[in-house]
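Missing here is one protein chain; the remaining ones are kept as they sit in the complex.
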Amino acid sequence: MKTEDMLKALTEAPGISGSEEDVAHLLRNYFARLTDEAFIDKFNNVIGIKKGTSSAGKVMMAAHIDQIGFLVHTFEEGGFIRIAPIGGHDPRVLPGQSVIIYGKEIIRGVIGTTPPHLQKSGDTGKVTALEELYVDTGLKEEDVKTRLQIGDPVLFDNVCTRMAGDYYSAAAMDNRAGVLVLLETLRILKGLKHQWDVYMVGTVQEEVGTRGGALTAYEIKPDVGIAIDVTFGDFPGIPDRQTSKLGGGGAVAVGPNFHPKLTERMIALARDWEIPFQKEFNPRPGGTDAVSMQIAARGVPMVQVSIPLRYMHTTVETLDLQDIRRAGRLLALFAAHIDEIHGEVVG
Amino acid sequence: MKTLIKKVVETFGPSGREDSIREIIKKEIEPFVDSLAIDTMGNLHAVKKGAGARVMVAAHMDEIGFVVTHIDKMGFLRISPVGGVAPVRCLYQRVLLDNGVKGVIGVEPVKNNNEIDFSKLYVDIGAKDEDEARAMAGEGHFGAFLNEMTELNDLITAKSLDDRIGCVVAIEAARRLKKSPNEIHFVFTVQEEVGLRGARAAAFRIEPELGIALDVTGTGDTPESAKMPMKLRNGVAIKIKDSSLLVPKKVKEFFTAVAERNKIRHQPEILTFGGTDAGAINLSKSGILAGCLSIPTRYIHSVSETASLSDIEETVKLLVKILECDVKKELALE
Partner (left out) sequence: MIHVLEKFSNAIGVSGNEDEIRALIEETIKDHVESVSVDFMGNLYAVKPTKAKNAPHVLLVAHMDEVGLMVTGTESNGLLRFSPVGGVDSRLLVSKRILLGKERVPGVIGAKPIHLQDRNEWKSPLPLSALYIDIGASDEKEASAKVPLGTFGTFQTVFESQRDVVLGKAFDDRAGCSLLAELLMTENDEEYPVHITAVFTVQEEVGLRGASILAERVRPDYCIAFEGTTAGDVPRGVSESPSTEMRKGPALSFMDRTAIGSDKLINHFSQTAKIKNIPYQYKKTVSGGTDIGVIHIKGGIPSMVLSVPVRYIHAPKGILAVEDYKNAIRLAKEALMNFKEVL
């Protein structure tokens, strides 16, 4: 299956934190074609194991499969729905958004707003807080209550759109892009020999506290861990030093959360094989599965590669598909050499 | 149950100083379990043997309070919060220190009430000067609020319903539980209010297959309150989410199915802030399936937490019915 088709299927599969069943099943099916063993655990983490020639060690690559969204919180007179956030939202991107509610039936709606004609002159300067927003499905109150219940997931209506060049835009690129990197890596690994067992893990509940990463790392106890996520893409108004360029390749992270020598070796590999990459500097651990994986059980030496992404946590997250391919190549090479590298720098 | 509730809520026991309340709970639950033990953190484990799934029922014994950090030159005790204590809720409250000394909380005058934080509060124990204060109660003493339980119509109001009411539910359930195929660990945890610490340690040791926390939850039924679906008198709240935990669907569905088939009044719960011991149990080691039965409560973390006796009763009923199930089968555990 083509990379761009998998990107579309992955970004359009529903899976907010805590309700990842659908995307977990999709990923397990992809893993089943590319690994020796693929299964879903009791929290919907997806694990695919590709055995190495000696199985002398384990490298675990993790990408979170959950996306931000909301839950139906309360019903109001008139059939309007109040929502509780799952993950971090900028309230300013919400008014007017199209949403889909997965209840007994799939119901569509919009996040409501005051129409311009009815606004008072002070209103245009105000941001409506999330608690004041509501979802309008247009349906009568009794029709809403027979089809939906408190706790039903609410997702942004999502269409993966191809833009100019190899740019694609969709909601949930954070982190279905990372998941796609796992699949790209597996595709290339098929043609490479590797000693260690490779554990590809689609983790749950990263957006609410990197929970799936903690649990799976504890269970697997890998010798080396690699977190794959998205990072801030270049955009006016954000200093260059805080972003990575779209089209510049995967961003390798440097900082206390990551094993310095393993990170150096990954960078050396990228240079030797002429794979475009960038560096990002994270002074504090936090923000991806790496933060909890590093301290799971007895600890896991970590590296991280992220795909540059513009407009993170909006419905129009945008990236360059080539960056995903570049990251896949780099990670496959890294996995093929990890036994050697680990021996030399971690011991 | 009212007498038991009164005894339990009125006992002293802020996080880190749970001895007195643990003693009382130990005596109450002893006749209904097979073994009792206190672990190195201070959690009380009351175990009912069984061959089936290992279930951990957690209710925390600790209440919010404060610790005396220093004594000022005028003989007033300066304090820091233990657990989530809002300064404005302390004003002029009566308090009890761990050595039995009583006091009241006073505040330095401010121009604007928004300026009130812990640095402006102090405990007046009636000492004449700094020396007398130091003799009566030095640095390092823990304290908690003082209040009596009373009834408001069909509701009860008291300090530390959070989470003494969960402890009472556990004790009552242990008393009423006739037969259960499961191995049940009733764990009365310490230090929940300062970071779910007791539960974390207990779950690490016990490695249960299912965790059930008992705690309070907020309500959306008072003027201009946050819009939440929980209401007093609508029954036991079955948690869907709070900030520490997304309850796995099959756990929430199991609890709901048991409530439905036993005609127990229940309501769904989504709390957008706050966490419980279930969150700590969930993230233990490789992860444990965990859920929570909550008692809807108004004015949480004040001296007048208010709940409905009927909701408490429904919570006991539901916990008993859940524990009577073959949990291994219901949750399809290997």
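Just so it is clear, A and B label the chains in written order, and each chain counts residues from 1 on its own.
One rule holds in what follows: a residue touches a chain if its C-beta (ideal position, glycine included) is under 8 Å from a C-beta of that chain, and two chains touch if they have at least 3 such contacts.
It should be emphasised that the depicted structure is a prediction, and the values quoted were computed from it without experimental measurement.
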Displayed partners of the chain not shown (whole complex): A
Touch criterion as defined above, residue of A:25, A:42 or A:162 at the omitted chain: A:162
Hidden partner chain, touching residue among A:33, A:51 or A:126: A:126
Chain not shown: contacting residue from A:222, A:247, A:301 or A:328: A:247
Option touching the unshown chain, where A:34, A:93, A:267 or A:346 are the choices: A:93
Subunit A, residues in touch with the chain not shown (by the definition above): 76, 78, 80, 88-93, 95-98, 107-110, 112-119, 124-127, 134, 136-140, 143, 159, 161-165, 167, 169, 232, 234-238, 242, 247, 287, 310-318
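Keep in mind that, in the parts below, only the chains that are shown with their structure count from here on.
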Chain centre separation in whole Å, for subunit B relative to subunit A (CA means): 35
Residues of subunit B defined as touching subunit A within the complex: 220, 226-229, 240-241, 246-249, 252, 268, 270, 272, 282-283, 285-287, 289
Subunit B-touching residues of subunit A, taken from the complex the two chains share: 17-19, 21, 41-43, 71, 73-74, 76, 82, 84-86, 131, 149-151, 205, 208, 211, 214-216, 218-219, 297
